[in-house]
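All protein chains but one are shown at their positions in the complex.
Chain lettering (A, B and C) follows the sequence in which the chains are written, and residue indices restart at 1 in each chain.
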Amino acid sequence: MLLDPDGRPTAAGAARLPAGEELLRGLAGMITARRFNDQASALVRQGRLAVYPSSHGQEGCQVAAAQVLDDGDWLFPTYRDTAAAVARGVDPVEVLGLLKGDWHSGYDPYERRVAPLTTPLATQLPHAVGVAHAARLRGEGTVVLAMCGDGATSEGDFHEALNFAAVFRAPVVFFVQNNQYAISVPLARQTAAPTLAHKGVGYGIPGEQVDGNDLAALLDVLSGAVERARAGEGPQLVEGRTYRMQAHTNADDATRYRADGEVAAWVARDPLVRLETYLRTDGILDDARAAAFADAAEQVARRTRDGINRDVVPDPDDLFRYVYSEPTSQLVEQLALVHDELSRDESSRDESSRGEQSRAEAHR
Amino acid sequence: MLLDPDGRPTAAGAARLPAGEELLRGLAGMITARRFNDQASALVRQGRLAVYPSSHGQEGCQVAAAQVLDDGDWLFPTYRDTAAAVARGVDPVEVLGLLKGDWHSGYDPYERRVAPLTTPLATQLPHAVGVAHAARLRGEGTVVLAMCGDGATSEGDFHEALNFAAVFRAPVVFFVQNNQYAISVPLARQTAAPTLAHKGVGYGIPGEQVDGNDLAALLDVLSGAVERARAGEGPQLVEGRTYRMQAHTNADDATRYRADGEVAAWVARDPLVRLETYLRTDGILDDARAAAFADAAEQVARRTRDGINRDVVPDPDDLFRYVYSEPTSQLVEQLALVHDELSRDESSRDESSRGEQSRAEAHR
Amino acid sequence: MTTTAVAHETLSTAQAINRALHDAMTEDPAVLMLGEDVGPLGGVFRVTDGLTATFGEDRCFDTPLAEAGIAGFAVGLAMNGMRPVVEMQFDAFAYPAFEQVVSHIAKMRNRTRGRVELPLVIRVPYAGGIGGVEHHCDSSESYYAHTPGLHVVTPSNPSDAYSLLRSAIASPDPVIFLEPKKLYWAKGEVALGDRREPGIGTAVVRRQGTDATLIAYGPAVPVAMEAAEEAAREGRSLQVVDLRSIVPFDDATVCAAVESTGRAVVIAEAAGFASVASEIAARVSERCFHSLSAPVRRVTGFDIPYPPPKLEHVQLPSVARILDAVDDLQWEDA
Partner (left out) sequence: MTTTAVAHETLSTAQAINRALHDAMTEDPAVLMLGEDVGPLGGVFRVTDGLTATFGEDRCFDTPLAEAGIAGFAVGLAMNGMRPVVEMQFDAFAYPAFEQVVSHIAKMRNRTRGRVELPLVIRVPYAGGIGGVEHHCDSSESYYAHTPGLHVVTPSNPSDAYSLLRSAIASPDPVIFLEPKKLYWAKGEVALGDRREPGIGTAVVRRQGTDATLIAYGPAVPVAMEAAEEAAREGRSLQVVDLRSIVPFDDATVCAAVESTGRAVVIAEAAGFASVASEIAARVSERCFHSLSAPVRRVTGFDIPYPPPKLEHVQLPSVARILDAVDDLQWEDA
């Protein structure tokens, strides 16, 4: 911890606090991330997104993960790490592609070097190791930061990825956002380890736990890990202790498994408030700058809203277009069938004879 | 280490050496195990077994694993742990069922509470946790000892099993026989951990490394682990450092990946020689007793030889008999087809017309 | 011997499954329910709602988040006297457990000549039609149905959901119990109590008809029924067979149905290639060859990854696609 929950530098903080501009950038990022999260949640309520797993409360982790990376590095996010992808510069509307339901993934992963948001837990971690290893084979200085949740650490893929990374000394920073829950399951039923950072020991990977609601500490610890990985010291494990302040997704009912008091205690440790308090107290942040940050966040929210509210007419042909580099003869035949159906649909709109109307309805 | 490689008690040994009778029992077990291993390897060369992964050199681990358990406990062996199953009292001929090729598994797992030898690596470990948990739910004092190799620790199932055991505080002792290789892959390419015992840390499981060629130390460490598990202290991890003195199986060519000198150095640390030297030096073992041990081992070898050399005519009906508790109508039909084929085969032996003979040949 | 009074209630499929679990757990203390979020939360579909409260944490409990571990752990429980029921949270999240399912759950009984039985049930919410994002809508039945040693069943209504799950839990063999997600909220009358019939292995003719036979299972059954109704309005009489049990397969009921009409359409949501629908089409084509007036048609998912929510209607067998396939059954030759 470099800043205590009330925004006062700790002893360690006095020595290692990142530069003011870095912290301001971080604060701006968190303000945008928070606004983006809340905008996306609102869009779910309005029926514009299928589902949204919000990182509200985890914005420190989200922003730090992006901020410590160079342009040539890679970020591997989970479904919850939309704000991290936005912080890395991916278009917010494209980030929400998966959750809007137009397509499985919305952005070009190569553009900002952000892998697709991954849903099957921990499965992206071995991918991250492979990407890092390929870069290393070519002598590139790429670092890969791979994110996952506390629950995901129980999956076999977490284990296999860390072990591969250690054996190949791949430049990967595994960043576990321990938000205390895997949907309804609390950490104590997920693991009996003293901390998740201890999970590095069995792989020969240095592990460090950090206050995940303290952006200053996150930047300090994560950038240290990134630098060590870049310097050839092999993979690093960082656990950020944070909290999922809202339900798992809009479909979840968090009151079934946790008490309001617990949530309130964590809300009191809000990462935005903590950093802003410090920056204002220390005179680094003034009202003008704060207003500019809020403005920028509002712009992202507006762009998000506008983009998501824009109706895209999805093209059924796309379903057949990307399965293989060349469609198989089977897919060519099947697409023809779809076209045939669609044209019957069309014609039924005029004719409405022989029950075609109701067929078209069922079809839609 | 309680006995050094030359069979002299170490400082720790002076204090904690198991009772003489325990050690004699262990020596007898190892002599039998060694004889059994070498007999089985001979049977492979004679074409009586399909394959044999010998634990020659690992007899200390094999025998200790069985010796520390009570009758009500369970043992979960891998394909290599045939000698451990024999040490636990399973009929040696039935133990070799898998490797003879008559059937997939030869013995009744409930009789001596020994699970089937498991081939898919690490997959038996979660089974072991389930068995232990079921016993604990019923308030039984059962301990489960689950074995695996150094290579198997890389599998996701290893991770998931240890984590489940820790979270449920299941009375399981995970016993990793680190024989330095997974077929051709040496430990250093399997893990970057300081030791495999360190792998307990990330689960909150106590881990201990022990000289796997020192039966005295193995009995000490494993029985300690078993007692702690039985006392409700949760799962335990023990790494036995040992060596696979022969090739992975008869089908392997170990000269492709390791030097003779390395093997020789480990042969000099033979677990049998070490314990026998101590027991003779200390006057616990005399020639008569040694001869009796050799005799008993020879009897197991003879029983093994006789049993394996006895030809069993495998019954095709068995293939359909055990798939479900009641065969599906599909299997009933398919078995009828097999019977029909077999009867055509029979008749072709007399007639030999219309190419039936060659059909029958192809069929066999 | 006691005769249990059979009560009737109108329940959703999710509620019927919940009741089956509740009743089985009441009857037999060896029945355990485990999985991700099945405890206090009651599962993401609330299928296990109230079970922890009623039976305690030892009987219905959350596990760490690891599906291979869950399946393997259940194997051990079943080896040692328990009758575990596992919930996989969604179809695609059962894949990590594939090795445990194929290499152990399906083979343990055979491996040990029947000495080790595995009376366990794996419940898998499967298939689409609920606007779910990627990995939440896979139709994975063909993977299981192709694996010898497993029973594979799937109800199409609350009543079958109850009886099939009761018989799955009572079975000494492992059962993959596939729950069509889009039918979780569909209501129907359910006879409760100690009822295990209809059980595993029996198909049923859901609707009589004389012109052609629609063969469907799980989520495709209501669509087939709708198509048959629509066809009736058009003057064509379609018979509908609901498999209920994929393995074992009820050849007798299916063949009798097809032979009675001479025409057949197989309907399934899963991608068609090398699937359960292929099997049904191949079986019917072979066994009813001389009764068939037209080739057996298949209306299945296309051979593409399951679409995103906005396009799933393209993939799902629809009334229109079914009726078009029926139209194609060479009536002009009749």
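Here is the rule we go by: a residue touches a chain if its C-beta (ideal position, glycine included) is under 8 Å from a C-beta of that chain, and two chains touch if they have at least 3 such contacts.
Because the structure is predicted, anything quoted here is derived from the model rather than measured.
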Name every shown chain in contact with the chain that has been left out of the document.
A, B, C
Among A:134, A:231 or A:312, choose the residue that contacts the chain missing from this document, as touch is defined above.
A:134
Which residue, B:251, B:267 or B:291, contacts the hidden chain when the whole complex is considered?
B:251
Given the contact definition stated above, which residue among C:6, C:252 or C:282 touches the chain not shown here?
C:282
For chain A, enumerate the residues touching the unshown chain of the complex.
103-105, 108-110, 115-116, 120, 123, 125-135, 137-138, 156-157, 159-161, 163-164, 167, 318, 321-325, 328-330
Using the document's contact rule, name the residues of chain C that touch the chain not shown here.
68, 92, 95-96, 98-99, 102-103, 106-107, 110-111, 134-135, 138, 142-143, 145-149, 246-247, 249, 270-271, 273-279, 281-282, 285-287, 289, 292, 294-298, 302-305
Residues of chain B (touch criterion as defined above) contacting the omitted chain
50-51, 98-99, 101-104, 119-121, 151-152, 154-157, 182-185, 189-191, 251-253, 256-257, 312, 314, 316, 318-320, 323, 328, 330-331, 334, 337-338, 341, 344-345, 354-355, 358-360, 362-364
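Operating definition for what follows: only the chains that are shown with their structure count from here on.
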Quick one: point me to the chain whose Cα centre is farthest from that of chain A.
B
Please report how many Å separate the Cα centroid of chain A from that of chain B, as a whole number.
45
Each of the following residues of chain B touches two or more other chains, namely 156-157, 159-160, 163, 167
Residue numbers of chain C (touch at least two other chains)
64, 66, 68-69, 96
